[in-house]
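Got a structure for you, questions after.
Only one protein chain is missing; all other protein chains are in place.
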Amino acid sequence: MKKYTWRTGVLEAVMILVTAAFVFPLWLLVSVGFRPSAEVSLNPVAPPSSLYLENFSTAWEEGGLGPAFINSIYITAISVAILVVVGACASYYFSRSRGKAGLRWFAIVAAGMMVPFQIGVLPLYRVITDLGLAGNPVSLIIFNAGIHLPLTVILYTGFMRQLPAEYEEAARVDGASSFQTFWRIVVPLLLPVTGTVIVLDGVSIWNEFFTPLLYLGGTPNVTVPVQIYSFVGEFNTHWGQVFAGLLMASLPILLLFFAFQRYMIRSFGSGLKG
Amino acid sequence: MVGAVVLTAATALTACGSGSGSSSASKDAITGTIRVSAQTDQPYLQDAANQFEKLHPGTKVQLVESPSNTYQTTIRAQLDAKHAPDVMFVWGGAGNAMATQQLAKAGMLADLSDRPWVKNMGDTANGLVSYDNKVYALNTYANPTGVFYNTDMLSKLGVSIPKTFTELLSFCKDVSSKGIVPIAMGNQTGYLNTEVPLELVNTLIYSKNKNFAADMASGKEKWTTSDLWKSSLTKAHELYLQMNDAKCFQANSTGYSDQQARQLVAQEKALGVNIISAAAQGVQQANPKIKYDMFEIPATDNPDDTILTMNTGASYAVNKDSTNLKTAIAFIDFMGEDKQLTAASNAAFGVPYKAGPNTTVMDGLKGIEPLYKADKTALWATNFWPNAEVKQVMIAQDQNLILGKTNVTDAVNAIQKAFAGS
Partner (left out) sequence: MVITTETPPRSDTRPRKAVRGGAAGARIPFWFAVPCLLIFAGVVAYPTLQGMYYAFTDWTGLGSDIHFNGIDNFVKLFSSPEAPEALGHTLLIAASVTIIQNLLGLLLAIGLHSKIKSRNVLRTLLFAPVVMTPVIVGYVWQFIFVPGGPFASLTESLGAPVGGLNVLGDPAFAIWGIITIVIWQHAGYSMVIFLAGMQNVPDELLEASALDGANAVQRFFWITWPLLRTPTLINVTLSLISSMKLFDQVMATTQGGPGNATQTLSTLLFSEAFLYNNYGYGISLGLIVFILIAVISFGQMRLFRERD
């Protein structure tokens, strides 16, 4: 298992081939970003002929992506932080409370996933405007913290149910309170699933287009996707700039993922054994 | 609810609360902020906003643009929550959720009947945005619809612009026999795939009754019972299929989006593409070496019958509950000035609704100038339809027709049924 055998080598080759086939559409996306829009129109699937960077500078400057990045980072970070804290605490109760109460509450929250979001759009927006929050990034944070709770809770509760309870029982015997047990024993074991939660919630929040447009459109607080969509026209679309903008927008999330998935593996191993 | 409040309190410290919407401008002065929302591709709007701000120091125009589907949805939600923009892009007629007559009927729009530009717009344009004899929006320009084609390729192929339907069919056969697509069609894209049948319908109807639109408006004709309408719709679809059989369109046209159809022209694989002229800029930019012009598709064998179909460009209405009504109306009035209307139509590759003695038509549209100047124009029938479902049904039926999955009689009956359902 620990050694890199010839079988591992074969597996590696196969996986690289599979991934290469898989990322072909991604390659199209990247190549469009590096070509002038007119050239893309003539042949959408050709590779870039030179290192053309104008799309990036136009998207960044004319599209106002700089301030939008700051808004997006701020909104995503706070929303995800709230989701992680609130979701992990609640899932501890859902997965460990005695009797059926925890399970019932869990089922109610998890059922939130099943609701088509269109049903609640108008009533929620009315509440937001009545609170005077329309245009304020806080409105979007509230929305994110609520709308992604079901997924967060499903992930946390699912993984906590698989965690052995003995460590917690041992801590209890040693006289630790509920909070101490949760903080010292459970939280360190949650790191891998927290990585998953951060990445999955982070991606959906970062990419969200409709609600940021509805809540924040026209203010200086809009997010990156809202800005990128302003390049998508009814009749004429500047695809070069759209794709350049999208590449810039995707990069932070992919880096986050790259960082987290390495971290996930190490921390879990040591958390369990240590 | 409580959760929202708790959370608000928790995050309020870090948030930079910047309220949107109109500032507390005094009711009588042209000052303060107005929010203006539009669907994307309104190249002129930003210019108008900048000029307006310069003209009236102390004003600020906040512009929000989004693609059509999301635009309609967000504004509907904002209207419902009483947080709508002060000035909004609307469509003429009653055919969708953000169509002027629907909004006026629900009491959402300010009455603009007494504004100075109203008398210059002409009956067609004003009719589109009127409800109960009151005008609720400013029409800024119209876009001719027809075949946007490569003029050099036309002469190279040795063919000429068809003036009659018979000529059109032989034109298609000639061009396609040389391996070139005569008229590229983006039949995957909904609004586009009904364009050709609806252009044919207009020629068939208006050559017989020049006042068809007025008759519909007055109730003299009805969509459900008009023989002229139903027979023309049927005929138009038969002609559409004849065009398809004559290889006027590329094979597998339902697999092409609007954009992909236009690219066939830029790639010189197609001679022309049927478009709303607003999309012409994109074709030109994709291949600036090509010279373009436009012609309208004939539907009869009398060249004088041909009617130019026009698409309503941007229209703007004012939110009745705007907290800065004065400035909002001033902005509309500014856009309604002659100079601004010309700028708006040029920016969107369109024409003013009414051709004045000095109106010039842009290069690339010269081919349709005679029809436009002779006032042989008609708007899309869709503008006068009572609901949006008819169009949706027609999109699906016309795709099935091209695919050979239905026949003309069934398609027309399905469309007529959608009228009856309203």
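All chains are identified by letter, namely A and B, in their written order; residue positions are counted from 1 within each chain.
Criterion: contacts are C-beta pairs under 8 Å (C-beta built on N, C-alpha and C of every residue); 3 or more make two chains touch, one makes a residue touch a chain.
From a predicted model like this one, the values you see are computed outputs, not experimental measurements.
The chain omitted from view is touched by exactly one of B:113, B:177, B:257 or B:360, namely B:257.
For the chain missing from the display, the contacting residue among B:151, B:164, B:285 or B:387 is B:387, taking the whole complex into account.
Note that of A:73, A:163 or A:187, the residue touching the chain absent from this view is A:163. Interface residues of subunit A facing the missing partner chain: 1-4, 7-8, 11-12, 14-16, 18-19, 22-23, 25-26, 28-29, 32, 44-45, 82, 86-87, 89-90, 92-99, 101-103, 105, 108-109, 111-124, 127, 142-143, 145-147, 149-151, 153-155, 158-166, 168-169, 172, 178, 181-182, 192-193, 195-196, 199-200, 203, 206-207, 209, 225, 228-229, 232, 239, 242-243, 246, 250, 253-254, 257-258, 261-262, 264-265, 268-269, 272. Residues of subunit B in touch with the missing chain: 1-7, 69, 72-73, 76, 79-80, 96-97, 102-103, 106-108, 187-190, 193, 250-257, 260, 387-389, 392, 395-397, 399-400, 403, 405.
Operating definition for what follows: only the chains that are shown with their structure count from here on.
Subunit A and subunit B have Cα centroids separated by 38 Å. Those residues of subunit B lying in contact with subunit A across their complex are 1, 3-5, 7-8, 11-12, 14-21, 35, 37, 39-41, 62-68, 70, 73-74, 77-78, 80-83, 85, 258-259, 262-263, 266-267, 276, 278-279, 281-282, 285-288.
Across the interface of their complex, subunit B is touched by residues 37-38, 41-44, 78, 82, 121-122, 125-138, 141-142, 145-146, 209-210, 213-214, 216-221, 226, 229-230, 232-237 of subunit A.
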